[in-house]
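Worksheet: one structure, shown below.
Here the complex is missing one protein chain, while the rest keep their positions.
Up next is chain A:
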């Protein structure tokens, strides 16, 4: 049997943290891209498009992320689509992230007075021009704080990828636990590493919120 020193444990956990960060980034980028598309669909004010976005949000906010991962990983491969744990994790986290970001951004865009759309219309701006020059610059300022805040949820969400066998921080934690039988130490370390990843983002989000409220 291999002996694990504290140094070995920490080294392995930190190595696995890289995968947690990478998965978080991939999910966040994927989620943002999909959420942007969905937000654009919603802003077209086409009832069919809006309905699709609504159902999408309802589906992915109303079911557990774990179930989405199982469906993407076990479900899709049973249907004949070969998918790796990495692929399934990114896919399901993208669904999850985008469903929440669309709702967050919707709130941000809706806080802007409707009169601005009408005023831009009167000034002869097209829909895209209004979006580009009037709505987005303001909406982005409002949306930054909650979006950064939500990135914490994405990082925490990646922990579930351990269940489908993707080797990231939580998975390495359970594997080390199985080898060393020191659950207290290992899960404390795992939790601390997550905390160190998430807490700065939480603080930054709070800071942005304060800054925004002052400038308003």
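Quick notes on this one:
Going forward, a contact is a pair of C-beta atoms (placed from the backbone, for glycine too) under 8 Å apart; a residue touches a chain by one contact, two chains touch by 3 or more; residues count from 1.
Keep this in mind: contacts and distances are computed from a predicted model.
Protein name for the hidden chain, per its UniProt entry and selected from "Amino acid ABC transporter membrane protein 1, PAAT family", "Multisubunit potassium/proton antiporter, PhaG subunit", "Sulfate/thiosulfate import ATP-binding protein CysA" or "Sarcosine oxidase subunit beta": "Amino acid ABC transporter membrane protein 1, PAAT family". From the options A:22, A:76, A:112 or A:175, the residue with contact to the chain not on display is A:76. From the options A:125, A:163 or A:208, the residue with contact to the chain not on display is A:163.
Note that of A:56, A:127 or A:187, the residue touching the chain absent from this view is A:187.
Mapped onto chain A, contacts with the missing chain fall at residues 58-59, 61-68, 70-71, 74-79, 152, 155-160, 162-163, 170, 173-174, 177, 182-184, 186-188, 190-191, 194-195, 198-199, 202.
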